[in-house]
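Have a look at this one before I ask anything.
One protein chain omitted, others in place.
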Amino acid sequence: MIGEIDLDKAKKAIGDRSQFIHGDTAVAYGALLAGCRFFGGYPITPASEIAEKMAELLPKIGGKYIQMEDELGSIASVIGSSWAGAKAMTATSGPGFSLMQENIGFAHMSETPLVLANVQRSGPSTGQPTLGAQGDVMQVQYGSHGDFAAIALSPNNIQETLDLTIKSFNLAEKYRTPVMLMISADLGHMREMVEIPDEVETFERKEPKVSPEEYIPFGKGEYGKEKVPEFGIFGKGFRTYVTGLTHDEKGFPATDDQEDHDNLIRRQVEKITDDREELTDIERRRLDDAEKVIISYGITSRSAMGALKEGRNRGEKLGYLRLKTLWPFPKHVIKEISEQVDKIIVAELNLGQIYHKVAEHAECEVALADKIGGEVHSPEEILAEV
Amino acid sequence: MIGEIDLDKAKKAIGDRSQFIHGDTAVAYGALLAGCRFFGGYPITPASEIAEKMAELLPKIGGKYIQMEDELGSIASVIGSSWAGAKAMTATSGPGFSLMQENIGFAHMSETPLVLANVQRSGPSTGQPTLGAQGDVMQVQYGSHGDFAAIALSPNNIQETLDLTIKSFNLAEKYRTPVMLMISADLGHMREMVEIPDEVETFERKEPKVSPEEYIPFGKGEYGKEKVPEFGIFGKGFRTYVTGLTHDEKGFPATDDQEDHDNLIRRQVEKITDDREELTDIERRRLDDAEKVIISYGITSRSAMGALKEGRNRGEKLGYLRLKTLWPFPKHVIKEISEQVDKIIVAELNLGQIYHKVAEHAECEVALADKIGGEVHSPEEILAEV
Amino acid sequence: MAEEQKFETEEKVERKQKTGMINAKELEEKYLRKGMMPHIFCTGCGIGTVLGLTLRAMEEIDMDLDNTVFLSGIGCSSRLPGYIDVDSLHTTHGRALAFATGVKITNPDLNVVIFTGDGDCIGIGGNHFIHAARRNIDITVIAVNNYIYGMTGGQVAPTTPEGDYATTAPHGNVEPPFDMSEMAMSAGATYVARWDLTKPVQPMKSIKEGLENKGMSFIELLSPCTTAYARQNKVGDIQEFWEWYDDRTMLAEEYEFEEEFSPMEEWEEIKEKMKIGVLKHEEKKSLGERMQEKIEEVKI
Amino acid sequence: MAEEQKFETEEKVERKQKTGMINAKELEEKYLRKGMMPHIFCTGCGIGTVLGLTLRAMEEIDMDLDNTVFLSGIGCSSRLPGYIDVDSLHTTHGRALAFATGVKITNPDLNVVIFTGDGDCIGIGGNHFIHAARRNIDITVIAVNNYIYGMTGGQVAPTTPEGDYATTAPHGNVEPPFDMSEMAMSAGATYVARWDLTKPVQPMKSIKEGLENKGMSFIELLSPCTTAYARQNKVGDIQEFWEWYDDRTMLAEEYEFEEEFSPMEEWEEIKEKMKIGVLKHEEKKSLGERMQEKIEEVKI
Amino acid sequence: MRKDIRLCGKGGQGIMLSGFVLGKAASVFHDYNAVQMQSYGPEARGGAARSEVVISDEEIGYCGLYQADYMMVMSQEAYNKYNEDLADDAVLLLDDDLVTEVEHDYIGVPCTAIAEDIGAKIVANIVMLGAFNEAGDLVPHDSLEKSVEDSVPSKFKDLNLKALNRGVEKAKEKI
Amino acid sequence: MRKDIRLCGKGGQGIMLSGFVLGKAASVFHDYNAVQMQSYGPEARGGAARSEVVISDEEIGYCGLYQADYMMVMSQEAYNKYNEDLADDAVLLLDDDLVTEVEHDYIGVPCTAIAEDIGAKIVANIVMLGAFNEAGDLVPHDSLEKSVEDSVPSKFKDLNLKALNRGVEKAKEKI
Amino acid sequence: MIEVNEKYCKGCNLCIEFCPRDALEPAEELNEKGVHPPVEVEDRCVNCHLCELICPDFAIIVEEEEEV
Partner (left out) sequence: MIEVNEKYCKGCNLCIEFCPRDALEPAEELNEKGVHPPVEVEDRCVNCHLCELICPDFAIIVEEEEEV
């Protein structure tokens, strides 16, 4: 469904080359540019604007927008759409993300590429609907039952939000897996200028080149990555059986077989964790001589930039490390940096989530600059923990 | 609703004093003995037998059983029932647990006592419905969006399943919080003899002793634990406003207030984490001279017992530590033990979940004996990692 | 009910006797939580009117406030329980009826009333809605149908008429809407009424009848959303809203008359209107009664 | 359809021509995945029959297998797509219709068929069910109503008749059941039929008509669960199941006749029966058509 | 003393009940510890059924079988599927009318025939259990008897006890 | 150079639009970096509205305000609520017809009156923005003009430009 | 007599539009919310209470004394 002409159409629908837009719009633009042609959603503050933009632009370029009856349905429609051949996405926030957990597990189990943007708001429960947070970052990895390996990205400005949305689609297709784009309400509703890129590098779904009989929908990949099978989209004669039950390579239920289950789940996990280093996207600042380093991500890293500047001004040998990839967790980077510095300060808008992952892998002291209640850290609040 | 006579009724409904029953039945018996008088459920293998036993026995003693339209509804009905004055529970397995996550968050936010038994099956997704696993133990703490502190218990035999069910109800009432009883399908469908206790120590809900005007439903407790407010059940004139929005002490929405949110959520978390040591229930074996220790929980600890015996026979200085409390995570115990031994081996029926918590807090080497696919570890498989 | 459409003198007197017994200030003092007014609803929003009518209906039957629980999901309309000084459970989006089921079954003596919006009730909450109706559980559901998702800023609802605009239907809605009352009836609710608020006495009476009905009562109130809906659909002022209701609704009795007697082409147009009035009122055992009978049968 | 109740000679011939074209072995070879037979359904379970009838209906309209997707949720009946050699999506419990919505909207050329059970469809899946019907999305839903949760061992379903037994209704069910077809019609499905399997030709024909209908088709098939339902409700053999259906169903035409002409007391009894037959067949634009029109209107 | 015991056959033969009766006999009606595990998949309808019991006078840790020290088999399919980890010196009882291809030493008990003989094919599992317990010396006979009495509907008590004892007799003949 | 700017007033006055126009002027129509943040709660209907803009010629890290160096205010309630962290030497512009109780030095711009004067109360925010930009020297005037043109429906372009320039003039008078 | 609680009135004009006797009209002055609350037009009101019933903001009270 996607090609050069299509990209042109998307750019035409998007309009001006330079725009002053908020994060939600940037997600929608990124999606259109990446080739997303299906959005199944359900409104929720502060993610609704993504749906609204998609509802406006998708029909203009022949894509499909549908507002489903609830979030259970919206993620389901996206999985269905992906198997029917579209690059597909949904967007939600905490309460909707919680509702989607069962079907997110299905997406992992069925190895369905899709993108889910979670514009995080202050939880738990209904919480503070309009205010920002980073309280769902562990839920990405542990929100659904059983074992799976998540991919999650976290941008910290609006241009990067657009760029990482495109990247999310590319990773989803490359690894045949759901990818989570985690931003907070602050970023979702914050405006900056973005440049709509002229050229967009997209990763196109690897379709099987063998006959339906030879096609292995849930085993070793032949033409792409070894642990990622090709994707035989519906309507092309592959007659794939897709199930959330434990299945063998052909897709058939193997609900009594220890080995089939072990093979299946380990491959699904390893296709992602084997590439941990390749998937890791990190921003580093002033680490050369740093004695202490602030680790942060997303909107909080903007405050960390302030803290870095201020701290350095005061003569602290501070460094800054930002995780653009939250999952798979870049444990190797943490280990490495923790061997160089005396102390790590993890700043995040929750009561300590990624902090636990850092603490697990760091060899040095790890402090937490946590904050909840809808406001971002001031640089001072981070410096207080240094 | 509960008293001596009622306990007698429960015992009468249960029947014989010594019974050879499986874990699911033990959960139902424990619940009845603890005073549970409402069950809202939805069938799912391998937890359905809990519902079936409750459907049989509850009406006999005037309690209420309802099969709801789905798991979203069953946990909702349980929360409603709790506010209406009953000790209430539900039971489910992975897919249902995932569906319940939004309302579990509501239960945390509204500080609603309830018990949820998760009879874990092999996931992710539909997976292997009849086979056991321990794949949902991180989901307990991270399955819903935002920050909260979970309590979760994990028994390893049928008598203990009954006992810890009673304890779950007591903790739920004491801390005004949802409590998760985590067993695996293996235990749910395994039979052993249990003795129905003659006397049962139950913790009764602390109701406010002040006037409705003075009553603080979401702040400092007056008569019980300081961070746990009394529970003004519906129909008694307290006119409580219960909401999943961020609220002040009186229960009124405070969706724009950083401080109210911070106070509320930190109190809710601390009411549990402050009591971490008190809540920690651990079984220790042969630790005195141990150089290596196997840490496990639930059904896996039965295999660990086998490994302990075998290992000691072979001359290994092995120890055994079993977590009956999974959450709040007994980090102090891990830290302490890790200072005494050279190596910890975590055995669990997943690809490493509690392992990460142990690794975070241990000071020594930590190895993982993971297993998935529906079979329990053989003692040999654990010993292989020693 | 058609006779109540005109303002005849005798009726005025009757109405006065009924409604004049308690005035707005007294209502506020007796029924509302302190310090919550003015409420958060927009200028001219019908939700405030729904609140007033509900309280007056409660007053008429002298409802025991200490024995009453209001519940709701999420949405503008779902903020109502926060204003009423009774036990109240403001739950998650769409789930109020499931929470209510637990409340009512556990303590059948409680009066249980739910406020819900169109999205909350039959969008995300559709399953609980039809099942509560099927069970004929003894609760009263007051559904504020404003044809839109108000709280979140005007997205399309499952009740939004085809062709109308919404932030997620910027080119016009392509989906046919639900008739919520119709669904309630099919699913098994025993008292069902629908009114728009241009006729305030009738809805008040229906709420009262709903509260008295021993079973699932469903009262759908068509209520103007003066912000999210009106802005997008060029309904400029309240007059235009009235015309809107005039265009799109018809008294049930008239409707049925037209169905029988109007010529085909006319009927095709009329057909699309929503019937208003008391649409169903039936006696049937409630879930609570059936459960209690069973308990009596098997108890030890 | 009543005329098809008797086995007249001409009809036999006709039937032979229709059904004899492909026999069970050929069906298996053409439509079923290799190596999956014998299937997992219990002895005498109607689900196998449903499969056979569906395949024969597909054969009659010469369905393009490479352009067909079967979906299902979870349950015994939901295992069916695993047997048919087409693209298939065996989803989560209750959600098949939402998955199907994504499939069909994305590629309107695909034939989309859903197998579902009573619990899957209107228990946990009720919300997706009514919304798919409201949208009149062009899919065909074949619902196997066995009045019970079969797969999980016989718990009460929202279709279980009042008073019947189930593992979670060990003292007899206290809840009134849903009429799924009725709900489908209220919600907006355009083709609705219900049959029990004692009349195999009619359901086959209805499946065919459903596949041909451009909109949401709902075919409810009353199917014996010889294990979970029968065991608990003392339906000893297939003969007793037939009596069961005889007792509890009536052809729609007869039903309507009785409604008009039978004496009150008799009617009270008859009333409780389920109508079988083609209950609705209406022309209405499908969601896909409406969406496509909108795209044509706004595309750049 | 720890006894790792497997009972298997096909669905519908009452294998689960046998395991239950044996476990209960050991733990409720005698002072052993006992664990019973059963396995069934969604695909298990009518297929091979298996129930495992561990009996011990000590605490039972690992509750799987190290190997099957005792095994009773009531169908060929079950034998084929579950004989893998049979101990070399295992006590193996089987209905030699139904299980005909066997690679291990065994004691044949025509339990189905015996059951038919006493008038109810359905108690074949109890016949077998009686023989199995006798041959394996698993639990005291009267504990088993009590357990049977406690586990079957009262009107079938006598029939089942008869079946049990016929099994015992048969075993005595054979060993 | 980093400018921390707050615009506030009540819902419906076009505060968000002003922030948007300013941020766009700085970043799209000039080569500054700009971040705009806005806050609204579910309760904010008709209450105080706030939009914050940070402008800088360097990368903008922290995107909250350190303190408000520049503030424009269009209602008393907003002044009361948001004057807390106003810098001592801040440039404070306000509609002194609407905001009458003020504790800081300020420049009064009767923007509502001016807007009414040019025929449309609704452009008061743009009047104010013109004055604010002039007084604060936030972005080059023609960038702001372009941004206004780009942000309003074409039929209201002239009106808005007029409003903008009337604001500029007023500010020039005052400073 | 009509009593208006100016603090609550949001100026929706529903009362004015609804009054079957045109007994209400918008006030000249704005209230603190910036809207024109209703004021009574003398001698027209028949105490039908419709305005009170319909007011979404509990801002209007019809006092009956005068009728007695």
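Here the chain labels run A, B, C, D, E, F and G in written order, and each chain numbers its own residues starting at 1.
The rule is short, and it goes like this: a contact is a pair of C-beta atoms (placed from the backbone, for glycine too) under 8 Å apart; a residue touches a chain by one contact, two chains touch by 3 or more.
Bear in mind that the values here come from a model prediction, so they are computed numbers and not experimental data.
Check D:T49, D:T168, D:N233 or D:T249 against the missing chain and you find that the one touching it is D:T49. If you put the hidden chain back, the residue from D:V156, D:L197 or D:V278 that touches it is D:L197.
Interface residues of chain D facing the missing partner chain: 7, 12, 15-16, 19-20, 23-25, 27-28, 32, 37-39, 41-49, 51-53, 56, 197, 200-201, 204, 226, 237-239, 242.
Note that only the chains that are shown with their structure count from here on.
Steps from chain B to chain E, minimised over paths through touching chains, total 1. In terms of C-beta pairs in contact, C-G outnumbers the other of C-G and B-D. At the interface between chain C and chain D, two copies of one sequence, more than half of the residue numbers in use appear on both sides, so the contact is built from largely the same positions. Centre-to-centre, using mean CA coordinates, chain D is 43 Å away from chain E.
Averaged Cα coordinates give chain C a centre that lies 34 Å from the centre of chain D. For chain D, the set of residues touching two or more other chains reads 92, 124, 126-127, 131, 151, 158, 171, 291, 294, 298.
Shown for chain B are the residues in touch with two or more other chains, namely 45, 59, 69-70, 72, 95, 102, 106, 125-126, 128-131, 243-245, 253, 255-256, 375.
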